[in-house]
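Here's a structure for you.
Every protein chain but one is kept in place in this view of the complex.
Now for subunit A:
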């Protein structure tokens, strides 16, 4: 893969506040992580390759390859850090969806919140969150991430199954709040409007690209 040792982990940060996104991005980069930020839970799921209503099953070798599957496997996210209070999908909802997904459940999730509500904290931890950080998040909080990331290093939960490099939509078309930071990220621009992965997958196959 050719990733530099000091940017070996890719963190997806989710927060509806532009200030907090900027902050968490700086904190994560200072801690030598690759960072992508998005402004909502639904965008986070899209980035992770999961749609709210659909389930994507990655590890079915009998299925013919298509961009859908390739996109999932190209973007490896090693940790998700999300704000709790967001309009629409909360951080808790996002956590649940990730943990309920067969392809994503091994990704460690960390919740951030400006409010110290014990019941909220325990609910998140029970649902599988690794850590709960009170905002404003500090550099010292981020040092707690490393053990969770190192645990996942040995797990091959994003294995490449095809050789060809796929094309898929530029994240910029999904919203200006998303940012792509890593050179190592293999996303390529695709013509707008052609998004086969937006359609619902057929039971035993995937819709072919137009």
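The rule is short, and it goes like this: a contact is a pair of C-beta atoms (placed from the backbone, for glycine too) under 8 Å apart; a residue touches a chain by one contact, two chains touch by 3 or more; residues count from 1.
Heads up, the rule we're going with is that contacts and distances are computed from a predicted model.
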Which name from "Aminotransferase class I/classII large domain-containing protein", "Histidine-containing phosphotransfer protein", "U3 small nucleolar RNA-associated protein 14" or "NADH-ubiquinone oxidoreductase chain 5" does UniProt give the chain that's left off?
-> "Histidine-containing phosphotransfer protein"
Residue among A:30, A:102 or A:116 that touches the chain left out of view | A:30
Per the definition of touch given earlier, which of A:20, A:76, A:93 or A:130 contacts the omitted chain?
-> A:20
Absent chain, residues of subunit A that touch it = 17-20, 22-23, 26-27, 30, 85, 87, 114, 135-136, 138-139
